[in-house]
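The structure appears right after this line, and notes come after that.
Only a single protein chain was left out; the remaining protein chains are all shown in position.
We call the chains A and B, going by the order they appear; numbering starts again at 1 in every chain.
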Amino acid sequence: MTRAAGVPSALGFAGAGRRAAMRPRALGLAALAGTLAAPSLAADIPPNERRSAYESMSAASKAMQDDDTANPGMLWVLDGEALWRRRDGERARACADCHGEAAQSMRGVAARYPAFDAKRAAAIDLEGRINLCRVEQQQGPALKPESKELLALSAYVARQSRGLPIESNDPRLQPTIEAGRALFERRQGQLNLACAHCHDEHWGQKLAGNAIPQGHPTGYPLYRLEWQGLGSLQRRLRNCMIGMRAESYAFDSPEFIALETYLMWRARGLSVESPAVRP
Amino acid sequence: MARSLIKVSPNPRRGEVIEIKTLISHEMETGFRHTSTGAAIPRDIITSFVATYNGEEIFAAQLFPAIAANPFITFYTIARESGVLEFRWTGDNGYAASEQVKITVE
Partner (left out) sequence: MGESTRVNDRAGAGWPSTRREVMKSAGALGLGSLLPPLSVRPAAAMPAGLKAAMAAVIGDAKLNIGRVKLEIPPLVENGNTVACAVAVESPMTETDYVKAIHIFNEKNPQPNVISINLGPRAGRAAIATRIRLSDSQTVTAVAQMSDGSFWSTSVDVLITLGACLEDPL
């Protein structure tokens, strides 16, 4: 069954390509959990239907993201730039000492992270990579998850990829992507809900007045109005899981890395927006 | 990490009304929140923002907890002469920050 004719899509999304037999206009999470079948493995959103949540934001929020003077995320980017140049750690080295100007050396990097780290034979996300450099090259202590410094550096690096398409074509990441997909499609928590139920099957529809996004991590780290601060993808995933009344994975757990890797693969082709603004 | 971002219309003509955008990093703790154990989190906000143009005050604002975190304020002034625009933020617990921007008026 397709959506009823004449019901306007608030987001202008095409009606085709979405699953679920029933399309109530407004859904409560609990009601949703009870009526859904297991999501199919072939639930990928076709490339021409892939949309960033940017498109369904209010004009005011879009303006806040688009204006570098109005976007609070840029404050972290500025801090990150200062940290990039700061000599630190036992070796008194700055990122700039090895990597030069970030605008050149970091261009495209965030667009293809998480990446496969051959030495550790595992996927690693951007924050993990920054900390690897910190510990092994600068020989300083790792930066804590969601710390101002780690967010500033990841915001600065991610900013250098703004406008570039997200890429994910490393065959060595396939097992991680599949593991992430399995987590995305797994029912969990008190509501027995999977991420896919909202974000693959009901994106574009309303939940308590807000549109359900497809859930692409195009703008991380991002300034979330709810946080009144900058946060990473893992922080957002943690909030999602708690919102679903599921127990969240720990920061930097293999589960989160797998989810991040899958989500970036799922978002391939969309442009990096970091640092984005979201409600 | 006190950081601010200022944007002033570049190279204005004399007499032109120019837009000034300012953004400063500050959590603006309202004083109305409580910890999970019920203790009040004290207020910690920017209370005042003043802009001067070659020393003369052109804009002043008194801020209350209802101003969102990382206060963003846009206002206007007439580009009169070249010189320095100075912006000063002050607030609770002795908070003070300032930023200067040169302005070249044709």
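Everything that follows uses one rule, which is that contacts are C-beta pairs under 8 Å (C-beta built on N, C-alpha and C of every residue); 3 or more make two chains touch, one makes a residue touch a chain.
Since the model is a prediction, treat every value here as computed from it, not as a measurement.
Summary of contacts with the chain left out: across A:96, A:122 or A:207, the touching residue is A:207.
Subunit A residues in contact with the hidden partner, per the touch definition given at the top, are 8, 10, 26, 29, 57-61, 63-64, 146, 206-210, 225-228, 231, 235, 238-240, 242-244, 279. Taking the complete complex into account, residues 17-18, 29-36, 53, 56, 58-69, 71-78, 80 of subunit B touch the chain not shown.
We take it that only the chains that are shown with their structure count from here on.
Here the CA centre of subunit A is 32 Å from the CA centre of subunit B.
Those residues of subunit B lying in contact with subunit A across their complex are 1, 3-7, 21-23, 25, 27-28, 68-70, 72.
Against subunit B, the residues of subunit A that register as touching in their complex are 67-70, 72, 74-75, 78-79, 148, 152, 228-229.
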